[in-house]
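Removed from the display is one protein chain of the complex; every other protein chain stays in position.
Letters A, B and C name the chains as they come in the text, with residue numbers starting at 1 for each one.
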Amino acid sequence: MKAAIIGTSGYGGGELIRILNNHPFFSIHSVHTAREERPISFEYPHLTNIFEQVLTSIDPEKIVAESDVVFLATPSKVSGELVESFFHKDIKVIDLSGDLRLKESDSYRKWYKHEPVAESVLTEAVYGLSEWNREKIADASILANPGCYPTAALLGLAPVIKEKVIDPKSVIIDAKSGVSGAGRSPSLGTLYAELNENFKIYKVNEHQHTPEIEQQLSLWNGAEMKITFSTHLIPVTRGIMTTMYVNLKKEIDTVKLLDLYEETYSRHPFVRVRKKGIFPAVKEVKGSNYCDIGLHADSRTGRLTIVSVIDNLMKGAAGQAVQNANIMFGLDETAGLNLMPLYP
Amino acid sequence: MKAAIIGTSGYGGGELIRILNNHPFFSIHSVHTAREERPISFEYPHLTNIFEQVLTSIDPEKIVAESDVVFLATPSKVSGELVESFFHKDIKVIDLSGDLRLKESDSYRKWYKHEPVAESVLTEAVYGLSEWNREKIADASILANPGCYPTAALLGLAPVIKEKVIDPKSVIIDAKSGVSGAGRSPSLGTLYAELNENFKIYKVNEHQHTPEIEQQLSLWNGAEMKITFSTHLIPVTRGIMTTMYVNLKKEIDTVKLLDLYEETYSRHPFVRVRKKGIFPAVKEVKGSNYCDIGLHADSRTGRLTIVSVIDNLMKGAAGQAVQNANIMFGLDETAGLNLMPLYP
Amino acid sequence: MKAAIIGTSGYGGGELIRILNNHPFFSIHSVHTAREERPISFEYPHLTNIFEQVLTSIDPEKIVAESDVVFLATPSKVSGELVESFFHKDIKVIDLSGDLRLKESDSYRKWYKHEPVAESVLTEAVYGLSEWNREKIADASILANPGCYPTAALLGLAPVIKEKVIDPKSVIIDAKSGVSGAGRSPSLGTLYAELNENFKIYKVNEHQHTPEIEQQLSLWNGAEMKITFSTHLIPVTRGIMTTMYVNLKKEIDTVKLLDLYEETYSRHPFVRVRKKGIFPAVKEVKGSNYCDIGLHADSRTGRLTIVSVIDNLMKGAAGQAVQNANIMFGLDETAGLNLMPLYP
Partner (left out) sequence: MKAAIIGTSGYGGGELIRILNNHPFFSIHSVHTAREERPISFEYPHLTNIFEQVLTSIDPEKIVAESDVVFLATPSKVSGELVESFFHKDIKVIDLSGDLRLKESDSYRKWYKHEPVAESVLTEAVYGLSEWNREKIADASILANPGCYPTAALLGLAPVIKEKVIDPKSVIIDAKSGVSGAGRSPSLGTLYAELNENFKIYKVNEHQHTPEIEQQLSLWNGAEMKITFSTHLIPVTRGIMTTMYVNLKKEIDTVKLLDLYEETYSRHPFVRVRKKGIFPAVKEVKGSNYCDIGLHADSRTGRLTIVSVIDNLMKGAAGQAVQNANIMFGLDETAGLNLMPLYP
């Protein structure tokens, strides 16, 4: 199967190349940029001799004619503008931006501060949280790949929300991300000298991933949920940890809760649950598509602490996008994704 | 005034030297080690030509005879054993370990897993949270210097706890620390290759600073308080951020809360409150004795997010210890502490 | 084919697992430790669900009986002691330590400060610089895998030494390495707080890789060569850069020299030569088996600057070891090694 990638000058696009270049069933047919045409190894010398295609301009008709799937590794708004050219055409679309994720246009306007795509597109787009939406993904022709924070948070919260063992009003998500999530465009805030030896909080109660998390939690909960959500910048390149605090409705011990998680995720190869007393660290998933989870219930306070980690460029972006492509094309969900964590 | 420092081979002891070597009123009379005697510049080449004393063995009688104040920059248990030699002697004692902080022996036993010092010592030891315990500190002859996490958390929580505007059962502290807090003893967990590009959570609901924070909050609250407390390791050398989540009893907006903080800390030179929409980052206090605070009240959820940052070796250890020494000797609290943050 | 790995608690051993676990022709039959038996995921949680074997004690007879090749990822001296148990047995041996590399016992004694292995073993051991010793490697039953610094330095110097275009007395190698090369044993010098924000030089003119580099250069040169060699520690986990300075015998321009390198390495998939004006960076090979080379001839001084980079755990250790195993077993040299650089 042939894949086209749009927007390879960001880190998400680069990661798609890393995965798809060794994928057993997909080949990268073309890579595209809105900027001037040039060999991709000018952007990414690490691809020398490995992947030497030329970035070409974006010609949707040609892409539809030549490829089976197109990955939009473009920023919000750009994706939204592009997506309509591929909608209801003979190509599957996987969008890595936030433009197709929110079902309610008003919510998009409020959190993204610009106009959403057409309702008809939003209605059809399937939310690609692979472990929890597999059947719809299998049938999807247009897919909204989840955000990095929502992926980590939702995989960590799903079992206790669905089992209704926690107070849905009590959810607090303290999230921390590596810097690659901020993209590759130069800005003061992402300079080395500003972030190195630093740790920042940003977008307190204002992150645009808030409604995405709430939308999915509310679906599982069967009633609207609101969360408290904070995001921090860790001085690492890759990795997200979400530390989540919820109030247990009644006392349940750590082992019982871990059993619930083990059982829930036993058929899902990319979710790993740690044993009691052990918590995952972001480096344990670096470069891989895993989401690792640990938790502890505190009888002193009746509160549960859940910790999940992912590589933001993999399970949080390109990895999950390929996992979804696998599902959409009826392949083994792990095809091309047996990339072990790079440790140390 | 003459100061003796015990335990200079850890980072806290090194930081005491950095401050006291340029202090206008204290001079470093002697530095001591439990290991073999050697010039301190063997341990710390950066002190070459600046501070060239020899680390000598610990002779409490001699220290009492020669110095006005002794700083114990020793680990828990070691401090506890040493402190009795200086108790009720003609010398002021400032202990940087956790051994004198908890008033209840049983609590110490539970969280520190060994025997506490004598009750008589505990009773007399004054808790040195400089901004909030100034009068007792001024009269103290034996001082328990606060832990790094408790300092950041308590300075951030004090105004809303004392004003009783939050639900005391709702306090969640998500704390993140740089690595220097773990000391200078080699261990697998603090190797460069293990921590670099990593972010870990540790001691979930089990950190020994929990009872220290609860003890002080309970005093302010007038009733026992329990907190949820998690600690993470940031790949930076210095810096702590505590992100704290509390439920507001009734709606108050961010600006009103910031006013409360501004007013509360207006007479305290080392606490800086950020304006609305701005949050502190750990690098903005690196190498200095400041605690910087920002906050945001979320009307969507009725929850308040408070963020405080300190340099764990300064306001979280040696800096606050010197601030307390200044107060104990009737000096200007900022003497020797006008060290600007090293940025970048 | 079945592989046994001894010494998986170091980073080199861990990297062998990462490669061999996905290798199309080798499977990891057993992993061994000199310490207590335990599941390897206790050491390396990132292997959870991926590679769950138990580390067992080292029983050479059993290993010989069950496996086709044994990798010794053990430190110098330990390897030397182990190797004799596998010598002239029905198993191929690949040693990642320095114990089999030096042909002259006296040189080993001088630089390694302990006794070398038996001359008979040294005589038979083949030096595994894959690109330059392929024929002997193909026939080897016991292989000395090159050191990390020698690999980077020798691949960078080979063309100009063999072509005799430089003064052999003029070779200066300024080498820089990431920290993982120092292994996983706790020590003050490799603590995070000591290395972070630091850059150190060590073993000036005293590094034990000096005679290894000189031995190979002298072979190529046809006469003894002595080098000046300095090693530095970069605050990164992986990566080596060697910046090399040599005097050109007569003026040759950069393009001609690059042509020489291009031609020399055109049949070698793991060596990539940069274009004029472009130099490799260590991150461009991270996690991969590539050695990337750039150079510039300066007509002002008649001196040539050659730059080579590798991932010290890959082409500098486990990657080249597997490349050599592939050659020893008649496989495609790249089998299992199509691991793209992890960028960023």
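Following the convention adopted for this analysis, contacts are C-beta pairs under 8 Å (C-beta built on N, C-alpha and C of every residue); 3 or more make two chains touch, one makes a residue touch a chain.
Quick caveat, the model's predicted, so the values are computed rather than measured.
Engineer: Which candidate, A:L195, A:I227 or A:V285, sits in contact with the chain we can't see?
Structural biologist: From the options A:L195, A:I227 or A:V285, the contact with the absent chain belongs to A:L195.
Engineer: I'm checking contacts with the chain that's been left out. Which of B:S9, B:T33, B:S107 or B:S180 qualifies?
Structural biologist: Reading the full complex, the residue touching the unseen chain is B:S180.
Engineer: If I consider the whole complex, including the chain that's not displayed, which of C:L100, C:V236 or C:M340 touches that chain?
Structural biologist: Spelled out, the listed residue whose C-beta touches the missing chain is C:V236.
Engineer: Counting contacts across the full complex, list the positions on chain C that touch the omitted chain.
Structural biologist: 169, 172, 174, 176, 193-194, 196-202, 204-205, 226-228, 230, 232, 234-239, 241, 243, 245, 279, 281-283, 286, 294, 296, 298, 300-301, 303, 305, 307, 344
Engineer: Could you pull out which residues of chain A are in touch with the chain that's been left out?
Structural biologist: 11, 179-180, 182, 184, 186-188, 190-197, 235-237
Engineer: In the complete complex, the non-displayed chain touches which residues of chain B?
Structural biologist: 11, 14, 18, 21-22, 44-50, 180, 196-197, 237-238, 269, 272, 274, 278, 280-281, 283-288, 292, 338, 340-344
Methods note: only the chains that are shown with their structure count from here on.
Engineer: Point out which chain occupies the most central position, where each centre is the mean of Cα atoms.
Structural biologist: Given all protein C-alpha atoms shown, the central chain works out to be A.
Engineer: For the chain pair with the highest number of C-beta contact pairs, give its two chain identifiers.
Structural biologist: A-B
Engineer: Take the average of all CA coordinates in chain A, do the same for chain B, and state the distance between these two points in whole angstrom.
Structural biologist: For chain A versus chain B, the centre distance works out to 38 Å.
Engineer: For chain A and chain C, what's the span in angstrom between their mean Cα positions?
Structural biologist: 36
Engineer: Compute the distance, rounded to whole Å, between the mean C-alpha positions of chain B and chain C.
Structural biologist: 46
Engineer: Can you pull out the residues of chain B that are in contact with at least two other chains?
Structural biologist: 193-194, 196-197, 235-237
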